[in-house]
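Only one structure is covered here, and it is reproduced in the block below.
Note that one protein chain of the assembly has been removed; the remaining protein chains are unaltered in position.
Right, subunit A next:
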């Protein structure tokens, strides 16, 4: 299966890895006793480990090449995965939805509030991912400052609650709309930009918002943040902490359902098609009569709308926010969710969010290597499955022929 040359190459790679990781894996300086420990066994581990991994990598690459060859032969390359094929059949679809909904409903009764809390966070990222998916996945505008809109939502609730005592439900639409306005505000200057340039400007925008929040103490109370934000009201009834956690969880389940419903509709609408056309070819898209400015601004503001709403939920859930929650890392995670899950694919983004948020929580043992694993997963995904876990497919239309009989 492997030629000698491939084995040799893997061996070279593993030697290179040993060399690279030597300072951190082998040499250990005990700074108190001023001694140096040499952990030679680690050399062997790294050597064997990287050799095996590199062989695996080669094997999967080989498999992938073979598969793509087969796909072309079969001629059916609409890119449907198993999930899509299951979802097309109404019977299975209803069953899957039923099971998922049932699980979501009974989840809080089966687990601790700690677990419920984690799940709520994961659901928040599902919505954030779906929101960013509009901008990045559908409209193809690489936005690295998405967290800014999340911050706008969170701070609008925190501040309005702090100064005017406004409640969660009153601020929810306000936060969303404010974020959408910021989306348009960001959209205008970057209308002409694409790709890397757009990424850099949006990255800057995200940082600007965070820095303003950090330094404009009179407005946002600076790095110390705002505390004692009220939890969501429940018909005026005071909820215990545990009840509140479960309540927010159910709210998030509801939000996720509504979001999926709306994003799905958006995707299949005239506007959704325009976004995809914009992503595919900006010039052809304009030449076909699509207003680029309107379409782009709609993408930015709708994407931001969801971030703003989830921002409000975030502030209400943690009851304390400060600028440290809105760093670039947050944008990167949400973007990873979209890319890993599958750009433009709703199911993909949902799975991506659950994997990326829940896995690290349950792999706390690995915590120090979390970012390393994160990077490794992303690199591997880009090599083996650039289209994401679930590739996006386009809707097919069945045309109802009138007095015509064709297959």
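Keep in mind that, in the parts below, a residue touches a chain if its C-beta (ideal position, glycine included) is under 8 Å from a C-beta of that chain, and two chains touch if they have at least 3 such contacts; residues count from 1.
The definition used in the following text is that contacts and distances are computed from a predicted model.
For the chain of the complex excluded from view, the name given in UniProt is "Branched-chain amino acid transport system ATP-binding protein" [choices: "Ion-translocating oxidoreductase complex subunit D", "PqqA peptide cyclase", "Ferredoxin family protein" or "Branched-chain amino acid transport system ATP-binding protein"].
For the chain missing from the display, the contacting residue among A:46, A:251 or A:266 is A:266, taking the whole complex into account.
When the missing chain is restored to the complex, the residue among A:100, A:254, A:284 or A:371 that touches it is A:284. Where subunit A meets the chain that is not shown, the touching residues are 77-79, 262, 265-266, 269-274, 276-277, 280-281, 283-292, 298, 302, 394-397, 399.
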